[in-house]
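Sharing a structure here in structure tokens format.
Of the protein chains in this complex, one is absent; all others appear in place.
Letters A, B and C name the chains as they come in the text, with residue numbers starting at 1 for each one.
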Amino acid sequence: MRAIVAHAAKDLRVEEWPTPEIGDTQALVRIGAGGICGSDLHYYNHGGFGIVRLREPMVLGHEIAGVVAAVGAKASRIAVGDRVAVNPSLPCNACKFCLEGRQNHCLDMRFYGSAMRFPHVQGAFRELLVCEESQAQVVADGVSLGEAAMAEPLAVCLHAARRAGPLLGKSVLITGSGPIGALCVIAARRAGAAEIVVTDVADGALSFAREVGADATFNVAAQPDALAPFSADKGAFDVMFEASGAEAALRGGLDVVRPGGVIVQLGLGDEKKLPVNAIVAKEIELRGTFRFHEEFGLAVTLIGKGLVDVKPLISATLPFANPTEAFELAMDRNRSMKVQLAF
Amino acid sequence: MRAIVAHAAKDLRVEEWPTPEIGDTQALVRIGAGGICGSDLHYYNHGGFGIVRLREPMVLGHEIAGVVAAVGAKASRIAVGDRVAVNPSLPCNACKFCLEGRQNHCLDMRFYGSAMRFPHVQGAFRELLVCEESQAQVVADGVSLGEAAMAEPLAVCLHAARRAGPLLGKSVLITGSGPIGALCVIAARRAGAAEIVVTDVADGALSFAREVGADATFNVAAQPDALAPFSADKGAFDVMFEASGAEAALRGGLDVVRPGGVIVQLGLGDEKKLPVNAIVAKEIELRGTFRFHEEFGLAVTLIGKGLVDVKPLISATLPFANPTEAFELAMDRNRSMKVQLAF
Amino acid sequence: MRAIVAHAAKDLRVEEWPTPEIGDTQALVRIGAGGICGSDLHYYNHGGFGIVRLREPMVLGHEIAGVVAAVGAKASRIAVGDRVAVNPSLPCNACKFCLEGRQNHCLDMRFYGSAMRFPHVQGAFRELLVCEESQAQVVADGVSLGEAAMAEPLAVCLHAARRAGPLLGKSVLITGSGPIGALCVIAARRAGAAEIVVTDVADGALSFAREVGADATFNVAAQPDALAPFSADKGAFDVMFEASGAEAALRGGLDVVRPGGVIVQLGLGDEKKLPVNAIVAKEIELRGTFRFHEEFGLAVTLIGKGLVDVKPLISATLPFANPTEAFELAMDRNRSMKVQLAF
Partner (left out) sequence: MRAIVAHAAKDLRVEEWPTPEIGDTQALVRIGAGGICGSDLHYYNHGGFGIVRLREPMVLGHEIAGVVAAVGAKASRIAVGDRVAVNPSLPCNACKFCLEGRQNHCLDMRFYGSAMRFPHVQGAFRELLVCEESQAQVVADGVSLGEAAMAEPLAVCLHAARRAGPLLGKSVLITGSGPIGALCVIAARRAGAAEIVVTDVADGALSFAREVGADATFNVAAQPDALAPFSADKGAFDVMFEASGAEAALRGGLDVVRPGGVIVQLGLGDEKKLPVNAIVAKEIELRGTFRFHEEFGLAVTLIGKGLVDVKPLISATLPFANPTEAFELAMDRNRSMKVQLAF
């Protein structure tokens, strides 16, 4: 069984790993598709992010879907042959946050392909994966495994949309049109946003945003003042999703979000210098959003019912045997949106 | 200028009324389409509802759209020839509720075709209507006046959807599949509901609900126990919209709405006997919803952008010269959904 | 070890029961004080309430405090000699509601002295009680066991106060001035209510409400129109706590709660006939509230810090050896508020 293992920055290897054994409550999944996430790219480029660093070789990957190859004795909800999206998040369901329904803040979280704890939690870019049965969500007929593998980043954005509060009829700004920003377009539209404006510094990225329903897009590298008209009367946007991680994007948002408006911060990055007085005077709410919990199942449902369409965002699918090529392609923001690996 | 005037129960007349003069801030609108609402039917059938009774002849109607024929000297936002949906609601914008943003509870509300105050506020089923410019919302090209006249009942349901709190991913029950229930399907779906189940006692009504996106429908006259499976584990629905006004529907909902769930009550009707203990033990929230405010403009926007499609619900359009025929047709729940008058 | 056992309506007996053995995670508590609750009175008077009926002899009681007499091997948070209030609620912490933080809706709840499940969960009016260590909350020095036993009904009211949403500066009506209504005065005041009006049909009950801080009280038996002035401008109260279970109280509240106001229903009782149209037209929210979860610990904290004073509500303390006398006294609403048993 082969897996994609990060040994250090710019050192990705396809290695043979032992096939895991499955327990009574588990399932063995033959992975079919795996999406490359921004955090995978951080491990690839920098060997980690912030204070999280690779301290041992780690299998990457947490956006995956496949076919059930075997099930444990007590796993009755799924069956061999089922096509499933696999939730990479495994909270303990016993700590104080789990018992508050905040499983994404679990004190003992196990999340595929994360170096936050040591030993690291090994990831899911591998031919065979063992997961708890509860992590496997059967996908509807007609949904490809590639689409199913989009459930994870879509879940991130559905959770972000919920963090924003009700969106029905709201005017929304999304800064950053990478896979997360573009999926925020889909999530905000599905939640009823009336107007969606997207900014980025790459035209290619913005074309994907338009394809999935943005009402207007602006390249703020080419037109630095593009948002100025939206600052009239203290600001035009009810809600902003900051998906770029750029200080300039967040600062700019403070000018165009209305009094009492909400900024949902998804983008990670360096520390940011902020005019906190603007947050005070306009009573803006800056809310972090982190991963997801029940939104994973919701993402599978919405994709399965055709209530969202994530296909336009899968910009390329490459064989997993040469991951470096796929990772490099994923970093080209003018050509790529979501790059997936085929297993 | 002719208008449709209710003199008493079952006494509708088409009469000549004086053409109103327009003030500086007003517009004259040549009405093109008018939808018959449940309250119009109550005036027609019973001369009122509850303690609200006709005490003088009253022009009916408040779901209207038309073409601007003249504008006052200070009305600069719209122009002659504009196609507009007209908001029947005119709050005072000075009372304590208006200054809280609760204009739908205005202490000095003027709402077309309502006998709540005396003299009654005359309605809008007329060839020529004077309104404040602020009441007129320009509709997008390609939107018919019939669709535009749906903005009003859609606004009711958008407001109801907001009253429900965030709907993204929620499981929703809608009881009653008249125009309001069916528009709740549209509103809930637009707001991101993941599953929508609709009940009614008329198969014809339910077919419209399916056409606008309900996942499942049940005729609870034919299958009184149809909802029983949804009562497992204390209830399956996160949110219920009660749009029938029937005691049985509301009582039934208490069995299938989950602990902490929300019931939004739209339907009017007689007093209802309720097992309040179920509301207590399951911590259900029963929330009234009444008309709308800014949702009128939102309805026009969503229709204009194609984010909702109300066309399937316009089941018939009849000439206004014989209103009785149209009103009688509107009462046939197996044949009719929304019946509109053409002016 | 003696306990107070209900065999049927009006058949309370003090019986010898076996001393329970304690497990590793448990504690043995020598009960010192036990408050008689409305549900205890229902078992005493009627052998149950609603569809919940005694089907076997059941020890009553769930408002208790005592002194730790022994602790299990793995119980390290408390020690022999600690004075504790005991939380009668023991959710499973594994079902879907527990994992949402809604432990009060646990699908496998064990709550002392409740006939909701069979075999019944035996109650805590007994000399020696075994509980999970997690159920025992150490009380501050200077707090009597009688006060500590008030933590349970106070927790009910703190939970109700939270169900009402923010109360800071709100105008509050409380209907029913039994122990729950009176503790709602305390909870609402602690949460910042600016004005608190209480109604009841017994002058004695109302005098307790004034003693714990009500701004005004009305005997609506003597003055049926006492609340009429509060109906001006669609209603004066932001929030109402219905703690009487009487249909007339709830109906009356609909006249005096403002548009958009909240009614928190605590009182149980027969089915009620309600003018649902008033809920619709005023967009009132009727919210059930049921028991509590983390508010038990909060109640112990607030009592311990002197942030609430429940002492005025303990109207009598009688020896447990003659429970019938105590239960009969508890039913006299003009003399009694909370009657406690001394063990």
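Quick notes on this structure:
We take it that a contact is a pair of C-beta atoms (placed from the backbone, for glycine too) under 8 Å apart; a residue touches a chain by one contact, two chains touch by 3 or more.
Source: prediction; values computed, not measured.
When the omitted chain is restored, the residue from A:110, A:163, A:210 or A:305 that touches it is A:163.
Set against the missing chain, the residues A:30, A:234 or A:305 yield one that touches it, A:234. Although one chain is not drawn, the whole complex shows that of A:80, A:221, A:281 or A:321 it is A:281 that touches it.
Although one chain is not drawn, the whole complex shows that of A:224, A:260 or A:319 it is A:260 that touches it.
Only one residue from C:192, C:224 or C:319 touches the chain missing from this view: C:192. The missing chain lies against chain A, touching residues 50, 96-97, 102, 104-105, 107, 163, 233-234, 250, 259-260, 265-269, 271-290. Along chain C, the points of touch with the absent chain fall at residues 158, 161-162, 165-169, 187, 189-192, 194-195, 215, 294-295, 298, 301-302, 305, 307. On the side of chain B, touch with the chain left out of the figure occurs at residues 93-94, 98-103.
Heads up, the rule we're going with is that only the chains that are shown with their structure count from here on.
Chain centres computed from CA atoms place A at the largest separation from chain C. We define each chain's centre as the mean of its Cα atoms; on that basis chain A and chain C are separated by 45 Å. Separating the CA-averaged centres of chain A and chain B is a span of 39 Å. In chain A, no residue touches at least two other chains.
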